[in-house]
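Could you have a look at this structure, given as structure tokens, before my questions?
Only one protein chain is missing; all other protein chains are in place.
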Amino acid sequence: MADFFLYITVVFLIFMSVSAICYKTNLIKIVIALNIAASAVNLFFITLAYRSDSTAPIFTLAPALKDLKMVLPSPQALILTNIVIGFATSALMLTVAVLTYRNNGTLDIRKLKGVEDNE
Amino acid sequence: MKLASFLSIVLMTGFLLVAVMRLHPVGQATGDPDVFSDRGNVIIDVQNVATMDDYFLRNGQMETGSNNIVTSVVFDYRAFDTLGEAAVLFIVVTSITMLLYGLIKPGETPDDVIIAADGFPLKISRIVTIGALLLFPVIAAFGAYIIIHGHLSPGGGFQGGAILGTGTALLLASSYMTKKLYKTYKTFAFFESFGLTLFIGLGFAGVGGSFLYNFLANGDPLLFGRVIEMGPNGGFLNSGGILPLLSLAVGIEVFSGISIILIMLNKALYLNKSQKSEG
Partner (left out) sequence: MLKSLETVRGSTRRVIGNKEGQVNNMSLSTIIIILCVIGLITAVIALLQRDLLASVIGFAVFGLVQTALFYLLDAPDVAIAEASIGAALTVCIFVIAIRMTRRREE
């Protein structure tokens, strides 16, 4: 069971984030929960790429070639772009939240008024 | 209603737990762990490897000339995804400026004195402003070091650009040069477009092979093309092909984009506060 502890951490972080998205009523708390879910998925990818008894995929000042083992490099390249895109997405969500507060006076999702129909 | 949603969340968590237990255990990723053992200085062909990562680990240093295999995957083997990601950052900066346009009122800069919540002016002490001004060149040097050494040590364009962005955040938080910093967003907008254009231009420059082909690797040692043998070494700055140049372009673009986001949000904040304290 200790072998899978990182995977169980990821599953519980996703469970907490989805519960917070369903049950919390403040917009900024929902954005924080989404960011925690994104961080959990990043941790999952890096865990998939891990090999015990290995080192980082960098050749500068690495151990000698006859006993050199490295972790997988391509999931780390995917997660690098994912982190920057997660930052940009949360910046855009927070801008929309600020504009919602200016139009409605509240950040509670139960009290937001919609657009009236023009009929 | 609440019970149904809670049961569905618990069901989803149960499915995820069952699915995760069927993966390989942590620490035993698929592939051949002894990918370097005694095969000489040979570029292994695509048909002779078990997984894609074996090909990257085995041939990444000799084909691209960089010591950092993650950077070579980001900027050479998968450079098209990096172009898409830089474009996403560009689009998000444009969207934020467009959404905040009504709040910013371009052409109007806030005063240098910030009114606090109780009506009294908020004076930032001299230690904070001068300390931030002394710390900003150190942060800029560190960020530039990480950008340009992306192919030798952990780093690259995105990390260095984000570190330079935190330098701008420090200057905005200390309110040292508010009026002058708000007028610099035109310079940042120019440099953001310049960075993305430089990236696409370097892509078209190697169009004899393909778009974003590494045409400088294993060529002239003066133009980032030193030949690297397989194995650990001390790191040579003039290796890597177009990897340092692409890192530079992405670093300029990410720095300018993050600075524009922070300047626009800060301007909306201070104009919002001065309106609320008046009316």
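As written, the chains take the letters A and B, and residue 1 is the first residue of each chain.
Note that a residue touches a chain if its C-beta (ideal position, glycine included) is under 8 Å from a C-beta of that chain, and two chains touch if they have at least 3 such contacts.
Everything quoted here is computed from the prediction, not taken from an experiment.
Engineer: Who touches the missing chain here, B:132, B:216 or B:258?
Structural biologist: B:258
Engineer: Of B:5, B:30, B:48 or B:166, which one is in contact with the hidden chain?
Structural biologist: Residue touching the chain left out of view: B:166.
Engineer: Could you please point out the chain B residues that touch the chain left off the display?
Structural biologist: Where chain B meets the chain not shown: residues 25-27, 68, 70-71, 146, 154-156, 158-159, 162-163, 165-166, 169, 173, 234, 258, 261-262, 265-266, 268-269, 272.
Engineer: What is the set of chain A residues that contact the non-displayed chain in the whole complex?
Structural biologist: Within chain A, the residues that touch the unshown chain are 2-3, 5-6, 9, 12-13, 16-17, 20, 24-26, 28-29, 31-33, 35-36, 39, 42-43, 46-47, 49-50, 52-56, 58, 61-63, 71, 76, 79-80, 83-84, 86-87, 90-91, 94-95, 97-98, 101, 106-108.
In this section, only the chains that are shown with their structure count from here on.
Engineer: From the mean C-alpha coordinate of chain A to that of chain B, what's the distance rounded to whole Å?
Structural biologist: 16
Engineer: Can you name the residues of chain B that touch chain A in the complex?
Structural biologist: 5-6, 9, 12-13, 16-17, 20-21, 23, 25-29, 31, 33-38, 52-53, 56-57, 60-61, 67-70, 73-74, 78, 81-82, 85, 88-89, 92, 95-96, 99-100, 103, 152-154, 156, 158, 162, 230-235, 254, 261, 265, 268
Engineer: Could you pull out which chain A residues touch chain B in their complex?
Structural biologist: Checking each residue of chain A against chain B gives 3-8, 10-12, 14-15, 18-19, 22, 47-52, 54, 56-66, 68-74, 76-78, 80-81, 83-85, 88-89, 91-92, 95-96, 98-99, 102.
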